[in-house]
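See structure below.
Part of the complex only, each chain left as placed.
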Amino acid sequence: MTQTLSRGLAVNMTAGELAALVGGTLRGDAAFKVETLTTLEEAGPRDLSFLGNPKYAQAAMASKAGVLLLPPMAAGAPGLCQNRILVEDPQWAYAQVLIAIEARKPKAAAGVSPKAAVDASAQLGSGVSVGAFTVIEAGARVGEGCEIYPQVYIGRDVVIGKGCKIYPGVVIRENCVIGDRVILQPGVVIGGDGYGFSPDKKTGQLRKIPQLGNVVVCDDVEIQSNTCIDRGALGATTIGAGTKIDNLVQIGHNVQVGRNCLLVSQVGIAGSCVLGDHVVLGGQVGLAGHLKVGDLVQVGAQSGLMADVEPKKVLFGSPARPHREAFKLQALYGRLPELFDSVKQIKKKLGITDPEA
Amino acid sequence: MTQTLSRGLAVNMTAGELAALVGGTLRGDAAFKVETLTTLEEAGPRDLSFLGNPKYAQAAMASKAGVLLLPPMAAGAPGLCQNRILVEDPQWAYAQVLIAIEARKPKAAAGVSPKAAVDASAQLGSGVSVGAFTVIEAGARVGEGCEIYPQVYIGRDVVIGKGCKIYPGVVIRENCVIGDRVILQPGVVIGGDGYGFSPDKKTGQLRKIPQLGNVVVCDDVEIQSNTCIDRGALGATTIGAGTKIDNLVQIGHNVQVGRNCLLVSQVGIAGSCVLGDHVVLGGQVGLAGHLKVGDLVQVGAQSGLMADVEPKKVLFGSPARPHREAFKLQALYGRLPELFDSVKQIKKKLGITDPEA
């Protein structure tokens, strides 16, 4: 194959313009012309880079970048870079540069593709774009400025707020509600049936319980690729405002996720769990059904929750325990051979023989 | 966003009609008019609710619902509710009410959307509906009464039985066979290639082994959102009648799943496993390849199976052990600090010093 990797992103702004964009203080040449934005290691003399994480401080000081976004404490640090833009939060400054670059990208033209299938009773706000082969069913409403990519499915009576971005292959089933500025990455399924069956005790047959609730996704939520959020059996499954859900996550029926939570990839949350605000679940974490998880709880990757959690707890392990305890237990687990040896030695010294010996 | 959550589902039936619908015995006013179906906590004086799980008995007795679906033993229990419908299985009675409500919902009109692409050689039974942008390839057959939503892909020579419901974004690749009354939620993939590669010992290159088998999904199976069932390498991957598979589950090539199994979300089953009937696998469970799992086996969430399992076993942990043993080991694991302390104390008393000390 022909490699077509480009090195960094075109910026084409002066150091002074960049400082103004990010609200920072420039130490250096305001007229210095920046060509591209790239990593600390790759950056050359015409490039912009940033120190997003203090642990890369040395790489920042060794970087050949022409301009760096740095925290104020690095104003006078030794280092190659002669043009330093000082900001409280260099990661966010970097994000602001990306936002400026992104704003230059071509946008989908407003309007409905003649190849889409939009029901006559559906209502589209002003400035909405709808791509080819997208279906919008009867009674659905899409708020102003939404960008609906091709091949999206928007079911009957779905309500979508303003300024949303919905990528190809997303399916939103009937009656679900999406807030403002929500982003749904490709392949997301909103409102698939919850997993509810009633076993017939005589025959062992599993009889489907209709799932007639819906999903409510609040403002500023982002849900990433191929994640599934099941509709409530009765009532709603809800995702609180500002929450960000990674790829391939499973949210069961009637779960309530709070605001500004981070649910990392491949998390699975069984039905009827209630999560507070600012909850962080690491990758591949699993929650048993009907649990209550307090505000600001953090759970380490691959952990399994089987009980309610008080606010602010930091947990780890399967079953999850307070993280210090979990780390201590893991360390002791690694020392089991030594412990078995000690006990063997003691038993020998005491003349204790095993029954089977 | 404007919250548009509705409280409960419209019922509009009398207590007497409801008792007849669910085959229960009414204690109370047969003419009592029920407006909505909702949860025990939310229910008000014109609402219907139910006691689906004995652990909510207190909530049922405290509920302000106008009518409750209750087990016979709760006929005379103290409580607010004056209209009680007594049934052996209140959860199933509740499901029957939902089924009645669901039956009132608008159905897709029979007929093929002019925006679908159905090959001239495909055969559709009577009353089949096919949505916009759905593709049905040459030689495929779809049984009577199937509801095929928009944006579905039905490959060459696929056979689908009667009365199936296939949601948007489902892909069924060539030659797969689907039984009667099967439900496929959005994004399900049936018949993707199995993961089969033959390493070249000289070069380390991984050479693809064509996967020329298929998938056979038997009657009354439901497969939920974004789950993947790979086609056999040679022969079929089979899902037994009545089995229910949750979201984001992985079924490898040539797996045979029995009847009436429950495979909870994010389960992964490696190639060539054989599961009996009534097997229950909790969320995120993993099975190594080529295992045999007997009838009625139950495996707790996040467990990992690495060996065959006899019928009726209840297992837990990774690697999975009989659940009582697994729980005991977990409890002892939590007591490791105490054990290490004891051994330290004993060694001190006996004057045993560690070699490194």
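Labels A and B are assigned to the chains in the order they are written; within every chain, residues are numbered from 1.
Criterion: contacts are C-beta pairs under 8 Å (C-beta built on N, C-alpha and C of every residue); 3 or more make two chains touch, one makes a residue touch a chain.
Given the structure is predicted, the values throughout are model-derived calculations rather than measurements.
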item	value
Homomeric complex, total chain copies (2 given)	3
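Basically, only the chains that are shown with their structure count from here on.
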item	value
Interchain centroid distance [CA atoms averaged], chain A/chain B, Å	25
Parts of chain A lying in touch with chain B, wherever the complex brings them together	117, 133, 135, 151, 153, 156, 159, 161, 169, 171, 173, 177, 179-180, 187, 189, 192-193, 195, 197-198, 200-201, 204-210, 212, 214, 216, 218-219, 226, 228, 230, 233-236, 248, 250, 252, 266, 268, 270, 284, 286, 288, 304, 318-319, 321, 328-329, 332-333, 335, 339, 342-343, 345-346, 349-350
Interfacial residue positions of chain B with respect to chain A in the complex	1-5, 7-9, 37-39, 42, 89, 91-92, 94-95, 98-99, 101-102, 106, 113, 115, 131-133, 149-151, 167-169, 183, 185-187, 220, 222, 224-226, 242-244, 246-248, 260, 262, 264-266, 277-278, 283-284, 301-302, 318, 330, 333-334, 336-337, 339-340, 343, 346-347, 350, 352
